[in-house]
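Excluded from the complex is one protein chain; the other protein chains are retained at their positions.
This part shows subunit A:
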Amino acid sequence: METEDSSSENGLLHRKQALYSSLDSCFVIQKEMYRGQQYSQIYFARLHLMRTLLYSLLPNWKPHIQVCTVIGLEEGKECIIVGTLYKHMKLKPSILEEYSKERSATPLVRPHNFMHPDDHLILEDESGRIKVCGDVLLPSVYVTGVVVALHGKETGTGDFWVEDVMEGGLPHQIERPIKSGEDKYVIFVSGLDIGSSTSNPLKFQLLVDHITGHLGDKKEQSIAAKIVRVIIAGNSVEIPRGLLNGQNLGSKDQFTLFEPIKELDIQLTQIAAGIPVDIMPGPNDPANFSLPQQPLHRCLFPSSSAYNTFRSCPNPHLFQLDDVSLLGTSGQNIDDLEKYSDANDKLEFLERTLRWRHVAPTAPNTLGCYPFTDRDPFFVETCPHVYFVGNQEKYETRLIKGAEGQIVRLICIPRFSETGVAVVVILWMQL
């Protein structure tokens, strides 16, 4: 492999560049107007999108079995039904139960995971719903909001006995042209938590110095020169929420409140001065609560937003760098899956969301979501090459393969304030 020597004649190192295109238009709420609609519209859009997809996949799966709707089920007749799963969970917190049990403002202490052996799944479409039973569809794996096709038959008790299940599967992936020569690196970091007691400003400063090439000798700097972009995947600040007690803040408190963001802005200016940076909002950032989180406002970053390399992005974030498509979130979707289902590791949750073709299936059931009427922006249209999630406990990564030859790199980005670990992804075709 021929490596291109990146140092030019007069000893100056030039940073590599990659062609960037943002595909976030579906996540940005610009023209939406809230008309008092409920979530039935987004569920309908999701069901329709997924059902059209699943119907197209059925001939390859079980072509001879008849497809019918829930209301058209006949007892004992083998058929395929397509619908949205609803998981009935005994321990799922219910606002009505909380209110009736204890009328207090503070939330009751809850277990971290709400699973229970008695949980069961129900399949629902526009015509009706039916309880799903059998060993194939495990309630510990699935969550409310996933659309699947089930092959089975209705039993005498009125349940649907499942023999086989089909999910959407990995979507089609656009082929990457095989490149040789240039290594380009992308840095992923999340959970900076500037302003919190656990974050060490020296750690982040060290990272910034390394990225911008202020550290090390020529060899170190040439590595840094290969970095084409920095993605900050959420939770960049920790605002001292203890100050927010519902009363007007004095000027001293206002200053304290804003300190972390100012510090972040200073650091981001250092990065943005030399390298393109994308910042995504996270659960603790000053952005809206429900997904898709809108980009952090430019006024929060007065000095870094002056650079055109600075880019504020929504959460989830979908973009392309030199034909590599990358998709990821700041962690809310995977953390919510962890509360309502079970897996061996976080990467398994990531893989499941991709195979279900939906970034956040638990939205809007247990994850805050904007009530879209005409679309479901979390539906994954094309398979990304890199799929990341931020604010996780530790760094994990895996390569998964799809039925059509898709290859996806799954990445869990750890919290920087706790681990001091940032992730470097090499944008280079692995053969």
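Everything below uses one rule, namely that a residue touches a chain if its C-beta (ideal position, glycine included) is under 8 Å from a C-beta of that chain, and two chains touch if they have at least 3 such contacts; residues count from 1.
What we mean here is this: contacts and distances are computed from a predicted model.
*Asks:* Can you pick, from "DNA polymerase delta subunit 4", "Very-long-chain (3R)-3-hydroxyacyl-CoA dehydratase", "DNA helicase" or "Mitochondrial import inner membrane translocase subunit TIM22", the UniProt name of the chain not shown?
*Replies:* "DNA polymerase delta subunit 4"
*Asks:* Out of A:Gly11, A:Gly36, A:Pro59 or A:Gly156, which is the one that touches the chain we can't see?
*Replies:* In the complete complex, the chain left out is touched by residue A:Gly36.
*Asks:* Can you work out which residue in A:Thr373, A:Thr397 or A:Thr419 touches the chain that's missing from view?
*Replies:* A:Thr373
*Asks:* Out of A:Glu126, A:Asp209 or A:Asp322, which touches the unshown chain?
*Replies:* A:Glu126
*Asks:* In the full complex, which of A:Ala45, A:Leu91 or A:Leu243 touches the chain missing from this view?
*Replies:* A:Ala45
*Asks:* Under the stated touch rule, tell me which residues of subunit A contact the chain that is not displayed.
*Replies:* 35-38, 40-41, 44-45, 48-49, 52, 126-127, 371, 373-375
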